[in-house]
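Here is chain A:
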Amino acid sequence: MRTRTVLAAAAVTLALPLLLPERHLPVYVLLLLAATVTAGVSLLMGYAGQVSLGQAAFYAIGAYAAGLSAVHGVPTLIGLLVAPVVAALAAVVVGAPLLRLRGHHLAFATLAVHLILLSLLGQGTWAGGAIGLQGIPPLSLAGTPLRDDVGYAYVAWAVLAVVLLISHNVVDSRAGRGLRAAAGSEIAAAAGGVPVGGYRLVVFALSAAFAGLAGGVYAFYLGYLGPGSFPLLLSIEVVVMAVVGGLGTITGPVVGAAVITLLVQALNELGTRPGMPSYAPAALSYAVYALLLIAVVRYLPRGIVPAVAVLRKGTS
Partner candidate 1 sequence: MSAVAETRGLVVRYAGATALDGVDLTVGEHELVALIGANGAGKTSLVRALSGLVRPDAGQVLVHGRLAQVPEGREMFAGLSVDDNLRLGGWRNGRAGRATGPVYELMPELTAVRHRAAGTLSGGQQQMVAIGRALMARPDVLVVDELSLGLAPKVVDMLVGHLRRLHAERGLAVLLIEQNARLALELCDRGYVLEAGRIVLHGDADRLARDPRVAAAYLGGHVAAEEPR
Partner candidate 2 sequence: MSDLLGYLLTGLGIGAGFALVGSGMVVIHRVTRVVNLAQGAFAVLAAMLTSALLATGLPHGLAEGAGVLVAAGAGVLTGIVAIGRPGTEPGAALIITLGLGVLAYAVEVTVWGDQPRSYAGLPGAVTLGGARIQAHYLLVIAVTLPVFAALMAFFRGTDPGKALTACAENPYAARVVGIDVRRMGLLAFGLGGALGGLAGVLLTPVQQVTFDSDVTLIVNGFAAAVLGGLTRPGVALAGGLLLGVAQTLIAGYGGGAHQLEIALLVMLAVMVAQAVRAGSVREVAR
């Protein structure tokens, strides 16, 4: 039954890029990239009990790693593979000291990391400074550059599939069980011989790698990167997606990313209708993030996916 649902979902999502009108394809691509980043956040928050308010920093690091290497002549496919590696390394460097922090301290520290990165990117001439990095070539697969949205839609699909598969395996692994124990009681888990600190760092790096991989695709897709592409709100957005979908579930990130992206998209169209004030799109999307986040935390504290699961059990 489960396998069938998964296969059906895969078939539908694979058919969508061919069925959707051209103008909706960017939304499809960005939605899947958001889901990829969110999968990492969900792993981090749901299994390792760490709140990250700076996850988009690793998205940016991946994007810049791919973009810079491509600009400097590295084959784009290698650039795409470099992106998650660099992001994960950055996470290890940053995480080694910062993961000693807990709870709101860690949340704030990750937010600080994001702000520091933004400022470094804005001032670093190597990264194009405030103007950004331009002229990133498109991703080439087997010698053919991907120029249209459909190609990127399938790349993003494959990336998300890989990430979800890895998540699934991590959750079922020894390390996954150890982490869940640690999220419950760290001292008890440590006393039981679980190398808590090491696992936490591994998950942190893994979640950064997810974000970095998505960032790599993003860099090639847009062909342009600037500090303004990675605002603080992006980090918050993925937390909203993770919380709304349901932390510590495999499908939660996809559901959360879909709900938020589509809602924001719908409101954006509403907000840019003629006659609407210029601030309407921004105000509407802020309001949506805010109200959804508050409503979910207050009324569905475990998120949409677990809540639906409970409902279905109740009715069947």
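Here is the rule we use: contacts are C-beta pairs under 8 Å (C-beta built on N, C-alpha and C of every residue); 3 or more make two chains touch, one makes a residue touch a chain; residues count from 1.
The candidates were selected such that all candidates are chains of the complex that A comes from, given by their letters.
Here the structure is a predicted model, which means the values were calculated and not measured.
Within this complex, the numbered candidate that touches chain A among 1 or 2 is 2. Those residues of chain A that touch candidate 2 in the shared complex are 51, 53, 97-98, 100-105, 107-109, 111-112, 115-116, 119-120, 123, 232-233, 236, 239-240, 243, 279, 282-284, 286-287, 289-291, 293-294, 297-298, 301.
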